[in-house]
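Only one protein chain is missing from this complex, and each of the others stays in its spot.
Chains here go by letter, A, B and C, matching the order in which they are written, and residues are numbered from 1 within each.
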Amino acid sequence: MQRFHSISVVISLFVFWLVLSGYFTPFLVTVGLAVSVLVVWFAHRMDVIDQEGHPLQLRGGVVHYWPWLIVEIVKSAWTVSRLIVHPRLPISPTLLRVKMSQRTPVGQVMYANSITLTPGTISVAIEGDEIVVHALTQAGADDLVGGEMDRRVSACEGRA
Amino acid sequence: MSQVIDILSALLMSAGGVFCVIGAVGVLRMPGFYTRMHAASVIDTLGASLIILGLLLQSGFSLASAKLVILWLLIFFCSPTASHSLANAAHQRGIKPWQPDQGASSSSKN
Amino acid sequence: MATGSRSVIILEELTAVVLLTLMGAAAIGVARQRNLFGVVLLSGIYSFLMATVMVVLDAVDVAMTEAAVGAGISTVLLLGAIHLTGGTESKPIHRPWLPLFVVTVTGAMLVYGTLGLPAFSDPQAPIHQHVAPRYLTEGPEKTGVPNVVTVVLASYRGFDTLGETFVVFTAGIGVIALLRRRNPRRTQDRDGEGDRS
Partner (left out) sequence: MIYAVVVGALLVSLSLLLVRALLGPTVFDRALAGNAIGTLAMLLLAIFQFVSGRPEFVDLALVYGVLNIVGTIAVQKFFRYGDLGEPGVGDEEHRL
């Protein structure tokens, strides 16, 4: 698993190099590959590389989760934009605590980031297995308490 | 065909521009720090995504589009991290969320 | 992309003017601000605007350095400096008139100096007649590097770039110092509670 993970990191870095360089001569491609391998090797020696930085285990779940997340983001961004241009600014900010059912730190980060990414809700702090969330409207808070996002992130995490 | 793509990308980019302006207006208009963050996240998500999508249509299938996709991923991974860290720091410093009754002007519950 | 070059130039100049105006506003904000944290943040914003102006004026490498140094590393360094000193600016002991006079005279001289410069992106300017054509025509095959900017930076101006690389390296160290966290596997005194921020 460890070896497989390292190879995956090398491939990602190499693709990144190719995209940034844009030259496909044999020499430069070889240099790129060598640099990718060296970087991963150094990273191993410095102990800065782990499952969290390159969460390969999520590859299956993410495909199901992201489309739903993007639809959610568009919907809530539209709602927040309507609130902003509303002449009376009808907001009712609340601070609430949401339980999260994720087991791994990666899953928790994913959930917290998803909350922040959807406009209208921001994860402020994590305390135990609860996230302190600031919501712009009561409706947004109710949506979150409904727990659909939590369920989907957990499902995405569990698919690993 | 290229006409259609041009028009589509123009629509997407102007929509993105509109959302950026709306977000900026929100940052200026909202009361209290946390509520401003919600407005800023409109810029980070919808505004940026629509503009990048429009540019993607313009660039077609090339290296530039790959870079734009990377840019988009960067925004999507980093902007919530930055927002959360700011909100967290404000929370630690004891910045209180704005409440409708303490505000000076124009507040009404919906 | 099928836009006339004329309208592109107008758009670029307009953008540059607006951005420079915003920079002026940011600079005034920096001068009026007594809270030094605010000063650091505003100068970060100033650097971002400056770098954007550089890109609009086609000086991409300068923009890169300005963004890395101005917006990236100096924010970190200044915050560190504030930690060692204090958060608010003390009242100045001098009257502002002498510095104001010096700055005004210097600025006036600089503006006077620009009058002698060739027009912006004038193809007849000496800079475009002197070595630039040679770099463009001979550089790639002489050095074997495909990218002309890299040819000039890494080969013709190698020492110059070495210095710049130090700056970027310092910025990288700053980033590592900033984002580094103690590895949970190595902390014995705390039982593996990772940093979640």
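Methods note: a contact is a pair of C-beta atoms (placed from the backbone, for glycine too) under 8 Å apart; a residue touches a chain by one contact, two chains touch by 3 or more.
Nothing here was measured: the structure is a model prediction, and the numbers come from that model.
Contact with the omitted chain, checked across C:Leu11, C:Leu100 or C:Val167, is made by C:Leu11. Along chain C, the points of touch with the absent chain fall at residues 1, 3, 7-8, 11-12, 15, 18-19, 22, 25-26, 29, 35, 37-38, 41-42, 44-45, 48-49, 51-52, 55-56, 58, 60, 63-64, 67-68, 71-72, 75-76, 79-80, 82-83, 174-175, 177-182, 190, 193, 195, 197.
Mapped onto chain B, contacts with the missing chain fall at residues 6, 9-10, 13-14, 16-18, 20-21, 23-25, 27-28, 33, 36-37, 40, 43-44, 47-48, 51-52, 54-55, 58-59, 62-64, 67-68, 70-71, 74-75, 78-79, 81-83, 85-86, 88-90, 92-93, 95.
The rule we apply is simple: only the chains that are shown with their structure count from here on.
Chain geometry summary: the mean Cα position of chain A and that of chain B are 16 Å apart. Mean C-alpha positions place chain B and chain C at a centre distance of 25 Å.
Contacts with at least two other chains are made by no residue of chain C. Considering their complex, residues 16, 19-20, 22, 73-74, 77-78, 80-81, 83-85, 88-95, 112-114, 116-125, 132, 134, 136-138 of chain A touch chain B. Of all residues in chain B, only 19, 22-23, 25-26, 29-32, 34-35, 37-39, 41-42, 45-46, 63, 66-67, 70, 76-77, 79-81, 83-84, 87-88, 90-92, 97-100, 106-110 touch chain A in the complex they form.
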